[in-house]
Structure formats: C-alpha cells, structure tokens
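Note that one protein chain of the assembly has been removed; the remaining protein chains are unaltered in position.
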Amino acid sequence: MSPGAGPGGGRGTAVLRVLGLLGLVGVVATVWLGLWVTPPDRFMGNLVRLLYLHPAIAWVMYIAYGIAFLSSLLYLWPRTRALAWDRLAGASSEVGVVFTGLTLVTGSIWGRPTWGVWWTWDPLLTTTALLFVLYLGYLAVRQIPGEREARARRSAIAALVAFVDVPIVYFSVLWWRSLHQPPTVDDPVTGKTYVHGSMAWTLLLSFVALTLVYAWLLAHRYRLAALADLEEGEGLELAIAERRAEAGGVPARGEEPAGADLVGAAAGVPDPGARGPGAGR
Amino acid sequence: MLRDAWLVAGKDLRIEVRSKVALGQVAPFAFVVVLLFGLALGPAVGRGSVLSAAAPGLFWVAVLLATVLAVQRSFAVEAADGAADGLRLSGLDPAGVFLGKAAAVAGQLLVLELFLAAAVSLVYDRHLSALVVLAASCVTATIGLVAAGVLYGVVSMGARQRETLLPLLFFPLVAPILLGATKLWGEALAGAPGRGSGWLELLGAFAVAYCAIGVVAFGPLLEEA
Amino acid sequence: MNGYVEAGYIVGLGTLGIYAVSLLARERAARRRLGLSPVPSSRARPDHAGARRPRRGVELRERAAGETVGGRPEADGPQEQA
Partner (left out) sequence: MGAAISLRECVSLSGRFPLLAGLSLEVREGEVVHLRGPNGAGKSSLLRLCAGLVPVVSGSAVVLGHDLRTDRHSVRREVGLLGHSGFLYDDLSVERNVRFAVRAARADPGQVEGALRRLGLDGRLRHVPVARLSAGQRRRVSLAVLVARRPRLWLLDEPHAGLDQDGRAELDQLVVEARAAGSTVVLASHELERASAVSDRVVGLAGGRVVAASLCEGRVAGEVGSDVA
C-alpha cells in the first residue's frame, strides 16, 4: 500500500476495485473449499474448517499492527515525515483492531468445542486480548483534538509505546502461565492436525484472500482519513475570509499582496509619516 | 535536565504537602479498595482463605488504581489556572519535567505502598516475609508504573475526557507490571523468593524502557497537550 | 455441521462485510460533504469541484493540513486527475 494512494479516483480506484473483487472471489472460494470441498479432519472433525478462517484473521492482525508500527516510525523519522504515514498508521490500526476482535471471537468459537472453554489464560490469547485494549486506547488517542501535525506526532508516539509493550506483555504472560499451571490444552493447529492436500491449499488461499481483503479495507480506510483531512482543510480560505470580514469596512477578500491591507489602513492615518508596521522593509 | 527534574519534583511535593490530596484522598481511596476486596471475597481469614491467597494481587491492583489517581492529580495541578501553558512557557527542560513529576509521584506512591502493605497484611491476615524482595519489587514496579503513567498523563491532558482516557490507556500498558509484581510478592510471601528471579528483571526492563521513552517523548507530547 | 463452524464463519465474514460497507458509506458521505462526485471514478470528473476553489486557497489548505511543500500528492481530489 503506497501512502500516496489518494482519496480520489483515477487509476487508484480501478486498481482498488480489482483488488476488492479479487478479495471477494478469494473469500468466496475459501468458504466454498473450506465448508464443502475439503474433508473433515480425523481428530477434529468438521471443526477443522475453522482452520481456514481463524489463523488467516490472526495473520492479518499481525500485518496490520506491523504496518501501523512501521508507518508510525516513518512518521517520526524526520526525513520521511508526512501526514500520509499518519493516516496509514491510523487506518491500519483500525482495521487491525477489527481483526483482533475477530481473532478473539473466532478463536473463542473454536475453543469452546475443542477445549471445552470459551476462554483460557493462554499466553497468546491473553496477549491478544491486551493487544485489543491497547490499540483501542491508541484509537482513542487519535481522537484527542489538536493541531493536525500535533495529533499525528502524539499518535505515532502512542503507537510506539503500545508496540513496545506487546513483547513485554507476551513474555510476562508466558512466564506467568508457565509458572502458574501447566497448559491444559494442546495447540489445535500444530498439535493434532496434519494439514495436507486440499486442506493445505485452502489454508493458503484463506491467507491470500484475507490479506487482499485487508489491503482493500486499508486502502478505503486510508481514503476516508485523507478525505477527513481534506475536509478539515476545506473551507479554510472561506473561514479566513470570514475572519477578515469581521474587521468591517476593510476589504477582506482578494489577492492583495502581503501588507497591502496595511498600506490601505495607513492611508487613513492623519500623520502621513506614520510608521506602519510594514514600513522600513 | 536533572536540575529541572529536582525543581519540578520539589515543587510537586511541596504542593502535596500544602494540599494533602494524596494523603487525604488517594491513600484513603486505596484503603477503601483493600476493604472492598475483603467484602467481595468473603470474611474468611487465615492461611488458605481466598483473601490471604489473593493478597499479593489485591495489593497491586489497589496500587494500580491509586497510581491513576496520583497521576491525574499531578497533571490537574498543571492544568489548573492554565498552567499547562505555564509548563510550556516555563523554559523547563521537558525531560526534566517528566523525571521530576515521575519522581514526585513515585515518592508519594512508595510511602503509600508502605502503609498499604501493612494494611493488607493485617486485614487479609497474611504475614509479610522476605522484606528485601518485597521492597525491591515495590521500587522497580513503582518506577515503571509511574513512568508509564506520567507519559500517558500528558497525552490525556489534552483530551476533554481525560478522566476516562487515562485508565483505558494505562491499565493494559502496565499489565506486565501487575503480573510481575504480583508474582514476586506471591513467591516472597510463600517463602520461596528467588524462584521467579526473572520477574525483577522484567520489571526493571519495563521501568528502563518507559523512563527512556518518557525522557525522549515527553517534550513533543507536552507540546500537543 | 455443528453450529460452531457456521457461527464462526458468519460472525467473522459478516463483521468484515459490515465494516467494509460502513467504510464505503462513510467515504460516500465525506465525498458528498466535500462536494466531490460521490463515487470516485477514472472517467467522470466533477468540473465544479475544481473550479470553485482559487489556487491560493488550495495551497493554504495543504499547508494547513501539514503537507510538505513539493510533496502534495493526495491533498487534491479527483479534479486534478484530468
């Protein structure tokens, strides 16, 4: 995703449409293959079909946060500083939060029949839950009002702070778990399931399809952010004109050069030798 | 930087001495929390009771809640009378402001923890042992908590909904501290300190990481608040 | 199959669908507020959008939006793409 992809159409829109179409086709194909074509697993039975959904969603979550982190870094780096990176970080985080929520929900739905519980304090699960809240907080930080660039910098720092926390959370939960009680469940993916044949292809397809969906969502969310920025700037020159018009009889509109209004004002000054603020240049 | 930190910490502590908000409100609040846990988790006391077993965790949850209040107070002082602009105009080094504010809050919290630990020990009937480990975990955990808290305190200072935003940002961030400090306390109180020696390092790493981020990032964040 | 699988697919893909639709709707609403054509397209080009803004305003707006001078790729809508 290039951050240069604008809010406007042109070739970008055509590419985006193709991307969306591919993603949609990919998802439909995944559903068809996953629910009807692939065989049930020897151990997990039909439950294995969630394998074509949950891991791909989790994978997108990682990509989304990775991109959000990278673009936040690129925003903070003075040489690459551009609001486009901030928009990209915000867009990717929001999509990431959606996917994190889905990771938790689909994982829970999978966990209930597999492990017998909706939730377990597994390191990965716990970290993911905290990740969800952390990035909700990040999105809340993005909403704090302020000057546009100030908001961008603040958000980028918040993203960095959150990202630094993720590995610490993961390791601490890992230790906490391992010292607490031995894991009572086996990992359903690596532990029991042997992925092969049509299942492998479907799994691969699900990753590709959801990544395409992510790219499409990201692009649209980015466009929305760019439109919001445009909207923020929109009407500014009108607002400035209105602001100037508050002065009353002084001409407020027009393209007079800098200081012309001062010259005009100085014309009304009784003392022709008055030093206007613009004088002496 | 250190000179400014000293100046700010002195100022904040003097304000506390004069206003007694931490003493009169934050500390009582923490004790209320401790009592509420007691009411929620049953009257049974003695070894093996829920309260006694959960004492380390409950202690640290109370500390976390108190930290949020202390940090909020620390920035309410600055925001009153438009003094947030005052902080920006003061000419103080932002890193110094960060360290000073963090030091002042940490000092207050450490004193609070001392009394809170005594209260937990009495009310939940849990004998405190391995005091060195307890103290060490308190100090490192508090530094990390306060660094993260002051960092997000200045972020949320600019928000209109700062009272609700700060806890949302703060609690997930410091989850590792809660885990680590609780673990350390649990082991220490169970008479087996040192088994989880990794935890103190984790707390230390957290404290160092967020102090470093704070020193670097506080300036830009203060600017936007 | 067994309810869980269906529930997982419906919740997962359904949420994504709702999110996608909401993004499109928000984009459309934002475009309408800005006076751009509701659907960006490579062919249709709203002339009025480009015409009603003087250059200076555009420059100012970009600077207000914090774009670095010289690198102003996206601040202008489709009207620039003629």
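Per-chain numbering from 1; labels A, B and C assigned in written order.
Rule of thumb we're sticking to: contacts are C-beta pairs under 8 Å (C-beta built on N, C-alpha and C of every residue); 3 or more make two chains touch, one makes a residue touch a chain.
What you see is a predicted model, and the numbers here were worked out from it, not measured in a lab.
Annotation: of B:Leu39, B:Leu89 or B:Val132, B:Leu89 touches the absent chain (contact as defined above). What subunit A contributes to its contact with the hidden chain is residues 145, 147, 149-150, 232, 235-236, 239-241, 243-250, 252, 258-259, 261-262, 265-266, 268-271, 273-281. One chain of the complex is left out; on subunit B, the residues touching it are 4, 7, 11, 14-15, 18-19, 77, 80-83, 85-86, 88-92, 223.
Everything that follows uses one rule, which is that only the chains that are shown with their structure count from here on.
Computed from the mean C-alpha positions, the centre of subunit A lies at a distance of 31 Å from the centre of subunit B. With centres set at the average Cα position, the gap from subunit A to subunit C is 15 Å.
Centre-to-centre spacing of subunit B and subunit C amounts to 44 Å, using the average Cα coordinate of each chain.
Within subunit C, not a single residue touches two or more of the remaining chains. Under the contact definition stated at the top, not a single residue of subunit B touches 2 or more other chains.
Across the complex, subunit C is touched by residues 4-14, 27, 31, 34-35, 45-47, 49-50, 53-54, 57, 81-84, 98, 101-102, 105-106, 109-110, 112-113, 148-149, 152, 213, 216-217, 220-221, 223-224, 226-234, 236-238, 240, 255 of subunit A.
Residues of subunit B that touch subunit A in their complex: 148, 151-152, 155-156, 158-160, 165, 168-169, 171-173, 175-176, 179-180, 183, 196, 198-199, 202, 205-206, 209-210, 213, 217, 220-221, 223-224. Interface residues of subunit A, counted against subunit B in their complex, comprise 130, 133-134, 136-137, 140-141, 143-147, 150-151, 153-154, 157-158, 160-162, 164-165, 168-169, 171-173, 175-176, 179.
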